[in-house]
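Complex shown without one protein chain; remaining protein chains in place.
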Amino acid sequence: MYTKKVMDHFTNPRNMGELQDADGVGTVGNAKCGDIMRIYLKVEDEVIKDVTFKTFGCGAAVATSSIATELVKGKTIRDALKITNDAVVEALDGLPKAKIHCSLLAEEALHAALWDYSQKHGIEIEGLEPPKEDVGEHHHEDALEEA
Amino acid sequence: MYTKKVMDHFTNPRNMGELQDADGVGTVGNAKCGDIMRIYLKVEDEVIKDVTFKTFGCGAAVATSSIATELVKGKTIRDALKITNDAVVEALDGLPKAKIHCSLLAEEALHAALWDYSQKHGIEIEGLEPPKEDVGEHHHEDALEEA
Amino acid sequence: MEKRVYFDHAATTPTHPEVVEAMMPYFTQSFGNPSSIYEIAQINKKAIDSAREQVAKLIHADPMEIYFTSGATEADNWAIKGIAESYKKKGNHIITTTTEHHAVLHTCEYLEKQGYEVTYLPVDEYGVVHIEDLKAAIKDTTILITIMMANNEIGTVQSVGEIGALAREKGILFHTDAVQAVGQIPVDVKDMHIDLLSISGHKLNGPKGIGALYVKKGVRLKAFIHGGAQERRRRGGTENVPGIVGLGKAMEIAGSHMEAKAKSLIALRDKLIDGIKEKVPYCKLNGHPEQRLPNNVNYSFEFIEGESLLIMLDMKGISASSGSACTSGSLDPSHVLLGIGLPHEIAHGSLRITLGMHSSEEDVDYLLEVLPSIVQRLRDMSPLYED
Partner (left out) sequence: MEKRVYFDHAATTPTHPEVVEAMMPYFTQSFGNPSSIYEIAQINKKAIDSAREQVAKLIHADPMEIYFTSGATEADNWAIKGIAESYKKKGNHIITTTTEHHAVLHTCEYLEKQGYEVTYLPVDEYGVVHIEDLKAAIKDTTILITIMMANNEIGTVQSVGEIGALAREKGILFHTDAVQAVGQIPVDVKDMHIDLLSISGHKLNGPKGIGALYVKKGVRLKAFIHGGAQERRRRGGTENVPGIVGLGKAMEIAGSHMEAKAKSLIALRDKLIDGIKEKVPYCKLNGHPEQRLPNNVNYSFEFIEGESLLIMLDMKGISASSGSACTSGSLDPSHVLLGIGLPHEIAHGSLRITLGMHSSEEDVDYLLEVLPSIVQRLRDMSPLYED
């Protein structure tokens, strides 16, 4: 069901755990399945110096959290914001259709953490919006009526 | 599907064919399946001296015709009239449920032949009724509604 | 009697040994529920996916347009009742023919009781539906045309492409029961403008208890068997993995060298048709002389009755049928033979010989050898013969 890349990140998640003295923490829940992801950030000079995650969720959720932290680590906030869930999915060599929504968690948790950072430090980050309570679906795939 | 006895009578039908100078001939059709049986009789002193049949019908029809002629041959008319389709079925070691109706043909064809004989010879046979055009069903077995 | 000749491939076929072989691993080894998450169940999921591709390929459909069912009877029921329900706002009129399989006819009769209106088109003496009759029957309320691709009794092949084109033009959905056609003659759901199509495994050397319904993308079809999320939520029930794999394999085998196989069947068929005509007096070929399945021969012999004929052939080791096997629970003469205008007694005396995988010229010669005397024997027994 999952690609090798997903299984690798699920089995050996990178940057897993809590970050002491984080500059920003973002927690989001997935409206569709009830799963939860939290991202911890350390930011210095607009650059993400360190990032960790904690996830209560499926295999795809764990893997996307893991790879997302890898993708943003060392990047400027500006560049980090450009990383969409599509990029995350691609980096994992794909996800099953029904699991695309899981990858949204990572994107939104990162944004939530950045928002938290911006609020705490009185900074405004261009293009960043306050986090939604729940991460909803963007697209509906293959919604066949069942009767 | 059929018993050995049925198969035997089907494969080697007794008394099959036309009887020249028959004293009585009876032909009946089965309302249920459209099959047809004809019985030829030779009667002497109220005794069935000879009897033959011709049948357009299923295996059960052929076998019941055959055994019915065996059963009545040499019997008095009185005794022959006592032979019901149940007796015929029993003599064949049974018939499949759906084939019970076929055995009615033999009974009715015999009665029709006797009627023909009685009409031609101006005799009245006690308990014998004029033949019906078609042999109908007496009982309905297992008539499940299909919807 | 040692010799056995099986001439009833329209009733059912032996499962191809390669099909059985393909199924075997899915009973005791890869037996997992394909909906499960663990790796061993994924093998089954993949097996189903490739079977879906095999099925789709032979009829030129997309794999996502194939839904597995328990057989063609379920597929026919689902297609017809499902469309009736899903499109009832559009109309309540269905068009079919008098010579469909009972899976279609009895489903239509059921719908009539539910308030739907059904037109049963007549067929001509060869079993062909005329396109003008179809045109004339179409109303504003017509939502579905269901006409079989090839008849199971008399082998007549309808001009399905023409029917499909008309249906498409009028914006009416078109279902075809292609049970007897698939694997024997080319089927292309796109070229033929087919919206729904029923397939049965056991008619093409696949296993019994499995079939498929093709549903063109975009056709709204409600679920008929409700339950788990299988078959993209359209058909509940744990997937019959061995059956599905078997159907896929059978479709693949049927598709390979189809033309060559048809050619050799046609040669045998025509030898039978000509041979019987020559050797048995008072007989009549049923079905269309050319628009005909490669494996079907159907004759009526005057003055004799079908069951007796079958038993006598059986005693000679030949398995054949008289009317369709499914209807042998009933005593009425075949509705198909009545549909092409045969009188009751003639319909009664019909013989269907359907060839298949193992049929050989030797088998054909054997039948031609024993048939005439059997027919003569039964005629001698018949009160109708000298009349």
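Labels A, B and C are assigned to the chains in the order they are written; within every chain, residues are numbered from 1.
Please note the rule applied: contacts are C-beta pairs under 8 Å (C-beta built on N, C-alpha and C of every residue); 3 or more make two chains touch, one makes a residue touch a chain.
Since this is a predicted model, take the numbers as computed values, not measurements.
Across A:48, A:62 or A:77, the single residue that touches the chain missing here is A:62. Considering the whole complex, the residue from C:321, C:334 or C:359 that touches the absent chain is C:321.
For the options C:71, C:183 or C:383, the residue in contact with the chain missing from this view is C:71.
Remark: the residues of subunit C touching the chain excluded from display are 4, 6, 8, 11-15, 17, 19-20, 24, 27-29, 31-33, 35-41, 69-74, 76-77, 101-103, 106-107, 109-110, 200, 202, 207-210, 223, 225-230, 233, 236-243, 307, 310-311, 313-314, 319-322, 324-330. The set of subunit A residues touching the chain not shown comprises 2, 7, 10-11, 13, 16-18, 27, 32-38, 54-59, 61-62, 98, 146-147.
Quick note on the criterion: only the chains that are shown with their structure count from here on.
With every chain reduced to the mean of its CA atoms, the largest distance from subunit C is reached by A. Per-chain CA centroids place subunit B at a distance of 39 Å from subunit C.
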